[in-house]
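Structure first, then comments.
What follows is part of the complex, with its chains left where they were.
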């Protein structure tokens, strides 16, 4: 096996409350400290570090911390490795990143955007814990403020409904104002199978990240933003602008031999 | 008044079954023929012609024929006038042009796309006539085939429901297939006020077309495609690609004095 890409597909970990230093030099000594003192990094970041130290590229498909801290990007760059994240954009958030730019482009003032998500797989059970849910909700919610000229009131809920199994159902209610302040409404329901939506993205990401590595790219791959709810190395949240970045990258690749 | 822009905002006329010659020279003689022989052009095209002959630019905000025939574009160009159309993209079709490229980009195979529209204004009453409806349904439906790699089964209905007045409600049901052929569903409802959605587009179009005329642009203005269900002079149907054309045009304009 010549090259490995490690992908974090574990369920979401709770938000990390500790401060993570900006340089690896400031973290490294604490990695060996006794267990009762505690780790300077959350579990997902320790795995990311292990990946880089093993010479593997890394993809964070979850909202966990992973390789997001600057210190971990530093390690990746030192080892000449690329990485990408965070949190695969498979359903409701994908739609937000597609629809919000339309409202903005048409000067329709979004007053509130409510999204309720119900599903019943293991991921759902873990997100039912408020600590785990907090990181996910933030990742699903923050992009609207970046995409709309005036941040709307937003609400995101995620509830574990056992009977639904892997079938995520999202209901979004978008309340917006048009010409002369007239209020109007768009609602959508998305009935998708989370694993089925995620699997091809994971496969594509692995192939793209590995190709980037062969190109000599290292650190955060911002041009993979279209795959993520909280893209690293890229502030653009609109799906089609993100997609254009991916298409540009692809266009620059030499034809496969 | 220095410059006039004529906008067709009448209700949809039935599809024109006659053949319209490609040159104005072949049409002109027939314009004066007796009434019982009939007009070589539908009413909307006669109005477009009258606009051009009066030195006015022209915008067709309806699916009627208007200035779409090549012979009318020829007249516009001879007079140095720009025109744009057809059929303002205000609601359900706007969403189709935003969402369909997302399904394509994510390789989600849309198997069927059903759109039901109900509303109760005068426009709705006129569209309740099957002859008038035919032109509208075609204009609302055709873009999916252009936006998706495999044309899905589509169905569009428009029904006059008096109690709704100017409040158009659309329900769209999108049935698509993901990884391993797994079927999934997206549904949306759009509750919009048609006149309120149309009015600012009309104002913007008048200002943009008039500016283009001052620039010396003539004939079909393809870069206005984002405003229309059936754009003239442009084959692109994806909203954000159309929008990029508009933004490029705007970026090229000199700062207003």
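Labels for the chains are A and B, by order of writing; each one numbers its residues from 1.
In this section, contacts are C-beta pairs under 8 Å (C-beta built on N, C-alpha and C of every residue); 3 or more make two chains touch, one makes a residue touch a chain.
All values derive from a computational prediction rather than experimental measurement.
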Please state how many copies of the single repeated sequence make up the complete complex in this structure file, given that 2 appear here.
4
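The definition used in the following text is that only the chains that are shown with their structure count from here on.
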CA centroid of chain A to CA centroid of chain B, Å
37
Chain A-touching residues of chain B, taken from the complex the two chains share
94-95, 98-99, 101-102, 105-107, 178-180, 182, 184-193, 196-197, 199-200, 226, 238-241, 243
